[in-house]
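The complex appears here without one of its protein chains, the remainder shown in place.
Moving on to subunit A:
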Amino acid sequence: MTPTLSLKDIRKSFGGVTAIQNFSLDLYPGEIVALVGDNGAGKSTLIKIVSGVHRPTSGDIALDGTSVSFSDASAARSHGIEVVYQDLALADEQPVYMNMFLGRELTRKPFGLLDNTRMRTETQSLVDQLDVRIPSATSTIRDLSGGQRQGIAIARATHWASKLILLDEPTAALGVAETAKVEELVASLKERNLAILIISHSLDQVFRLSDRICVLRRGEQVGVRKTAETDKNEIIAMITGVHDQ
């Protein structure tokens, strides 16, 4: 099977500082891979490289076997890659449906005016499918809970991503019940045959959600393990670099 995303020997340096090097990873459709590591290990840099914000200093990125190079985030988006940020990136005063279509609003012929009706109905059916419970597609984001908001952010990514979703600590700002709901949502995305790369600080969450775990330490890839074949002690040892307890 061709991997959805294939990273080979990715290296990124900012001036003299190397943020990440020797990174290689294949992601397959319907697979959730967790990216773990201490602060400053290079997780966010990697997400930014895949989402087109940074360009790698060297190395190859391939989507469905075809080598790609993104000039900016829009280019990555047009290739079917979506990012869910930990700080949500939603416009609080706007209705849910406008956020769902932010920057990609639907218009109607002949005057090119906004097609609010279609954006509302598409939003409603999407949140219903994903079981994100909100009062209505016309609700203002500000009136929603943190879990509902993250639900909207993930639903938006799902709507636009045809290949890959990057989740950057999606539950960092959420409570226990809301976290459970968002995890359920993330797990349900596997059925859509999307590849998912998730950054998380919670090892419990990583073990609940992921198929494989990729560990970074100080900008280097320490290893990749199948979640079913490893345990927390091994992963913690890899993260910290302390092998002999």
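Convention: a contact is a pair of C-beta atoms (placed from the backbone, for glycine too) under 8 Å apart; a residue touches a chain by one contact, two chains touch by 3 or more; residues count from 1.
We adopt the following convention: contacts and distances are computed from a predicted model.
Comparing "Transcription regulator PadR N-terminal domain-containing protein", "Carbohydrate ABC transporter membrane protein 2, CUT1 family", "Xylose transport system permease protein XylH" or "Glycerol acyltransferase" against the UniProt entry of the hidden chain yields the protein name "Xylose transport system permease protein XylH". Of the options A:Gln86, A:Thr138, A:Ser202 or A:Thr230, the residue whose C-beta touches the omitted chain is A:Thr138. Residue A:Asp92 is the one among A:Asp9, A:Asp92, A:Asp131 or A:Glu184 that touches the chain missing from this view.
For subunit A, the residues in touch with the chain missing from this view are 73-74, 77, 83, 85, 88-94, 98, 102-105, 107, 112-114, 116, 138, 142.
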